[in-house]
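Everything on this sheet refers to the single structure shown next.
As you look at this complex, bear in mind that one protein chain is not there, while each of the others sits in place.
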Amino acid sequence: MKLERTELSLIGVAVAVAILAQFSPNWLVFTLTLAISTALVVMGVVMLMRAGLVSFGQGLFYCLGGYAVGLGGRFLGITDALMLVGLGVGVTVAISMVLGLLVTRYREIFFAMLSLAFSMILYGVLVKSHDLGSTDGFGVVDWSILGYQPGTGESGTRAALLLALVIALAIALFLNRYFKSSLGLACEAIRENEVRVEYMGISRQQVLYINYVIAAAIGSVGGSMTALTAGHVDPTMAYWTISGEFVFIAILGGTGHVAAPFIAALIFTLVRTYAVELAPNAWQMILGIVLLLIILFLPKGIWSLFTRKRRTAS
Amino acid sequence: MTEILKTEGLSRYFGAVTAAEDINITITEGEIVGVIGSNGAGKTTFINMVTGYLPPSSGTIAFGGAPIKGLGPRKLMRKGLTRSFQIPQLFLELPVIDNLAIALASAEHNQFQMLRPVRTPRRLAAADNILEQMNISQYRDEMVTAMPQGARKLLDIAIAMLGNPKMLLLDEPTSGVSMEEKYTLMDTVMEAVKRRGLTVLFVEHDMEIVQRYVTRVLAFASGVVIKDGPVDEVLADKQVQELVTGKRKKQPETEGDA
Amino acid sequence: MNTTQQRSIWQKTLLGTATSVALASAGMMGMVASANAQDTFKVGFVTFLSGGASGPFGVPAAQGADIVVKAINEGTLPAPYNSKGVNGLQLETVVIDEAGGPTKQVEEYRNLVQRQNVDAVIGYISSGDCLAVGPVAEEMKMFTIAFDCGTPRLFQEIENPEYLFRTGLDAVADNVGAAHYLAETRPEAKRIAGIQQNYAWGQDSWEDFTLSIEQLMPEAEIVNNQTPQIFQGSYGTEISALQTRRPDIIHSSMWGGDMESFVAQANARGLLGQATALLTTGESGLHRFDGQAPNGTILGGRGPFGGFMPENDLSTWFTKAYEAEHGTPPSYPASKAAQAILALKFAADNSGAEGVPTPEQLAAALKGAKFESVSGTVDMALAGGHQAMQPMLYGEYHFVDGKAELRNIRSYPGECVSAPDGQNPQEWIKAGFPGAKCD
């Protein structure tokens, strides 16, 4: 298989991050891992946005991934991280295949609200599940990977980062190709003009359905990685404000490139971390202003900074 | 000469309003048929019913001998019936080349190819080819938003042709295009049509265009076909002149009807 | 060179630059923070500064902590805390908003420890945050005091805590105490209903309370429990649903604005005339009800805090200082925060360390200790010396001549309302409180 330049640079960046992480303070490694996990969920949101759909319920799959890790460790005795992530993907794909039949018939605000409703129903079920700790959630077991036990502490966080990097790289490489595939372009075509898509002989329903299920699966991976990293899951993961945050980051980054969600998630996390610290009483305001500035001056997201420069260069 | 499109008793009502009533026509392969009529005469309703955008209230439609009533645009495209639009239906925020590439990919009818890259050398060559035929190669890598109206019309028709149709329906191909460009546009389109040997049904307001490019004309008024025949004969008809081509109606102010 | 190629090159360079700049700048800030000189003792204080829990809990707690921290640095606290600083070091606080959910709190906790290099962390009102942060505290070996969260699961999940402490009671004590108070003061009550916020706190509270009632008032019948959403604000429908069940007693673990709204609405609707309300966290509204709760309403303060503080030098000083600064007497979250800061001073002063005490030295000093606080002498007797055992108090609200006061206060010793160390609290209640000393 021939690798193209974007792919080479993605791999390069991943390797660079992995090396740099060995010399970075632990908190940064941790923050980076969470940002990567978040970016994966955002990637799902971006996939839907490319098809013209905005989901205010992507937290559903994020939460499913997280709880699959928590429950798989607690009740099925699974400790292997890859198996736990796989479990989450399996459950998520099954559920999204059912929900997808319904929600892909909807557009715009109706899609947004319907996805929000399903996410909130999961939230409600988990809040009512007293044995799962209700809103308090519960801790995730110590995990291993292919027999290696990173344990807790510094080695644990570094192992989590490496795992997240490998998974995220694989997904980014896949999506980079996906966006350029017939299916990926069909999604954008649906966003642009559904009438024409239908007259071209493409089934909108089918395209959106596949896209929805893939986006859900990737969201689940993000949730699983978050659970493995943070060591705790709780129903807030399915609450609509968390889904709103994913949409926020997606808009911040833009839908132009697979790397955009990662950069946006990292910037978002760092802005929030410093905002919380410097202005504990006004950090929401800072986030709101940043968002407005982005929309005003970079309507296509942070990524357009890069493409804009390309235009002037050529 | 085999018949390709046949409608019997085709009607459509919007509540109490009759948009089209009892339309019986037969079109044979290779014909270039014009559809004329003033605003609200039922032309677009007719086209929309034939292309599956609007379900008929009653009547039958057959394409290539098989009934197609109730089939959606997607199935009709698979059977070889495609259309262009009065307002070009394009992917505005995508490059022109991708507009064509996705149409070509879809025309291959192979689901397992959906995850492969859309820009294959074969498709790019085919897309370049039709861009050349349509004289719009200069927009190849631009977004559709950068194209003028005439070029958009051509791209819209090009996309319809890429679906390998047997029959092509053109909905007012020259509306919104300047007087000077009209003939160049139609020449380009008709040459591409002839090269592909397509049957064409096209709606047009401009009688000079109709006279110049079609062999047969259907004249619509108040939802009914009032005259069907060779172009000179229909345009010379008194009733048609009165209801359709009358001087006051020659250049309608607004385009399109329900 | 075609556009695709050009784009990739730009992407490559920019992607690389952006990432490395982000990493480098973040890394540098970490180093700057670590270069701080160590003549102060830095403590992270985590409490709600936004959202519905900030007003009644988070901000009063921050204010209470702030007053004690200032007094410690000036050396103006009463004995035995009249020395300046903690172990001679000035206290420096970093206040963090607890909003955002457990995952974010874990992240913020790590930031506090590794980037801000704090020497101790005090905080957490939400049980979910405690449960998420607790294991991380143990993992990172950081001296951490949970000052308010009430979940009994905290030290069930962390079985052998070393660095994590809780200077208050868990919620089991609130509800066992409530049942005792009812059994003693309202033995004739037959129909008991409840209204709880629909989340873990409300569910746990109602379970512990009903289990205790089964033991202590076997004649009474549980007729209904309403579970409105947290921060719902208006409870009209729930009030009607309660009225149609004709209860004598209404137990509620609702807190903050929700509790106050419920009381005002239920009072205006006459429900509180038909039944007596028992509010396990009602003390935080003591000076805010303004007569909106009928006299005789039963209030708790999650232990000897706020209006239930016993009279001693520390509590008198604290009440006066708080009132001087904020115009109202301290409510229980403020006193609980003050207690946690005092625990820190106690641990630091007794750590025997030169300069900044290590987390191990702090933990060793606080483990199983008895220290003086605004709530009297606190005995770290539970969870292997990591959780306070304190009495539970309940009293009746009376509003006379424009002044609110607590009457008919009863105190239940720690041995009465908390399960003996190592026992599952629900099993302990179901077994009839074996080993409880309630005199």
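To keep things simple, chains are lettered A, B and C as they appear, and every chain counts its residues starting from 1.
Throughout what follows, contacts are C-beta pairs under 8 Å (C-beta built on N, C-alpha and C of every residue); 3 or more make two chains touch, one makes a residue touch a chain.
Keep this in mind: contacts and distances are computed from a predicted model.
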Original post:
According to its UniProt entry, is the unseen chain "Sodium:proton antiporter", "Amino acid/amide ABC transporter membrane protein 1, HAAT family", "Urea transport system permease protein" or "4Fe-4S dicluster domain-containing protein"?
Top reply: "Amino acid/amide ABC transporter membrane protein 1, HAAT family"
Original post:
For the full complex, which residue in C:Arg246, C:Lys370, C:Arg407 or C:Lys437 touches the chain that was left out?
Top reply: C:Arg246
Subject >> From C:Ser234, C:Thr377 or C:Asn424, residue that would touch the chain that is not displayed >> reply: C:Ser234
Original post:
If you put the missing chain back, which residues of subunit A would it touch?
Top reply: 54, 102, 105-106, 108-110, 112-114, 116-118, 120-121, 123-125, 127-128, 193-195, 240-241, 244, 247-248, 251, 281-285, 287-289, 291-292, 295-296, 299
Original post:
Going by the touch rule given at the top, which residues of subunit C touch the chain that is not shown?
Top reply: 49-52, 54-56, 58-59, 198, 224-229, 231-234, 236-238, 240-241, 243-244, 246, 256-258, 260-261, 264-265, 267-271, 274, 288, 290, 292
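The rule is short, and it goes like this: only the chains that are shown with their structure count from here on.
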Original post:
Which chain's mean C-alpha position is nearest the mean C-alpha position of the whole protein set?
Top reply: A
Original post:
When the C-alpha atoms of subunit A and subunit B are each averaged to a single point, how far apart are the two points in Å?
Top reply: 43
**OP:** Find every residue in subunit A that makes contact with two or more other chains and list them.
**Re:** none
Original post:
When you check subunit C against every other chain, which residues touch at least two of them?
Top reply: 3
**OP:** Would you mind writing out the residues of subunit A in touch with subunit C in their complex?
**Re:** 4-6, 8-10, 12-13, 16-17, 20, 23-28, 30-32, 34, 127-128, 130, 133-139, 152-153, 156, 226, 230-232, 234, 236-237, 239, 242, 257, 259, 263, 266-267, 269-270, 273, 276-277, 280-281, 283-284, 305-307, 309-310, 313-314
Original post:
Can you list the subunit C residues touching subunit A in their complex?
Top reply: 3, 5-12, 14-16, 18-20, 22-23, 26-27, 30-31, 34, 49-50, 94-97, 101-103, 106-108, 110-111, 113-116, 127-128, 131-132, 135-136, 139-140, 151, 153, 157, 198-201, 203-204, 207
Subject >> subunit B to subunit A touching residues, read off their complex >> reply: 51, 53, 72-74, 77-78, 82-83, 85, 89-94, 98, 101-103, 105-107, 109, 113-119, 159-160, 163
